[in-house]
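Everything below concerns the one structure shown next.
Of the protein chains in this complex, all but one are displayed in their positions.
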């Protein structure tokens, strides 16, 4: 049950080390608190190994990466691996610049990731070794729809098998796959793309979920994706006429904070392929 | 019509590269989404040229500038110029330190800006080559009022002629001028100064407006300034007794998100001089 995954986060309060971009970092911290985890942000190479040691899991997000933070990502990731802590990769904008693509590929070579979460263009870039992401959003040509869903699921499973990671491809339809099984998740609302950072927030929350559920990375990641999508729906229902994207952003985090396990199990819309 | 400028932003969804401060970056991203644009933030010298290449316009904001980001501003600006992408400069705090003043002046020498937007003290610092800005707010002595408006308009036009940029001086009364014409804009609310980053947000939004309206930089910048001021008014009307500056901040971005073209044309208060 997805709600068991949620319950474990709330009971264990996993402390998550985040090396993440400065655009959405406050939202990442607040959604970690909202879901029942606890955040710490730290990105200097001189301390990241110690910081990750006192944490339970690590979230690496390459948005606004720079020459100081890239080495810190490698150090923290390798240390987390050595300690058996789950590590999540969010390859923001992979494909949009060589620096992002190469950094993501290099992290993939150095570090074992429990989960890799991105949009379809970013994940394709990692799988193919190059790409043409349009900024930080997915290319329209890549969009996962009902028509190409089976193909996308097969792609995600193959990449999961190759990397040993759970692959979470999020978009209008989300796919969360390991080498054998895939959750196809139909929660969410198109307006979520009008807010900066719902992807970053989901990656941070996913780190809390897989940290609190170490034996169930696939289910844990799927639960986090369902929580985010379902909260996007619930937040949307709460909106009044004058509310725009900034209120929507707040309502989603609020919804993560107030969602019950029963509501999650009832509201989650997915099938397995 | 100002609403034509808005319509073009919403139809073209211009992707804007932002090299901006970490204080208000999230608000800049969300207001870009609210107005119909799309944001990407990137400030490492190793990738800014590629990032700006996939974008339509560039917004350079020198708040929290540092030795890593200053060279990136030059690289990105020159690349954007070479590609014919419009570039906006927000000289946050120019006059408050030599580093800010010299960086702003150096950017002015290196890069052709479509629009330069700042408060009167910052713009005077650029025009005179030195200044005494009090932090990031305008000096009281510099304030544009009905009494000195014609003088301020003449100053803005002269600086516009000299730089070849549209000059947007924002404050209680806003002036948006090229070498020939100036919009004097009377929208806005004094409480906007109680929120951090309304200026930064406006610069980001202005980049989207001039990118989506490449043949009308003056009108596009004026439209962005009117949208911001009008949304400051509308957000103010929405406030209840318990709301303070943080709710106000959110309501302004919400208002940018929900404003219609008809409301803009009806609500914009300006004259031409």
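Letters A and B mark the chains in the order given here, with residues in each chain numbered from 1 onward.
We take it that a residue touches a chain if its C-beta (ideal position, glycine included) is under 8 Å from a C-beta of that chain, and two chains touch if they have at least 3 such contacts.
No experiment lies behind these values; they were computed from the predicted model shown.
Engineer: Out of B:96, B:153, B:175 or B:252, which is the one that touches the chain we can't see?
Structural biologist: Spelled out, the listed residue whose C-beta touches the missing chain is B:96.
Engineer: Just checking the interface: what residues of chain B touch the absent partner chain?
Structural biologist: 21-24, 26-27, 63-68, 93, 96-100, 134-137, 194-197, 241-247, 249-250
Engineer: If you put the missing chain back, which residues of chain A would it touch?
Structural biologist: 15, 22, 25-26, 29-30, 33-34, 38-44, 46-47, 50-51, 54-55, 68, 238, 249-251, 253-258
By our rule, only the chains that are shown with their structure count from here on.
Engineer: What's the distance between the Cα centroids of chain A and chain B, rounded to whole Å?
Structural biologist: So the centre of chain A lies 33 Å away from the centre of chain B.
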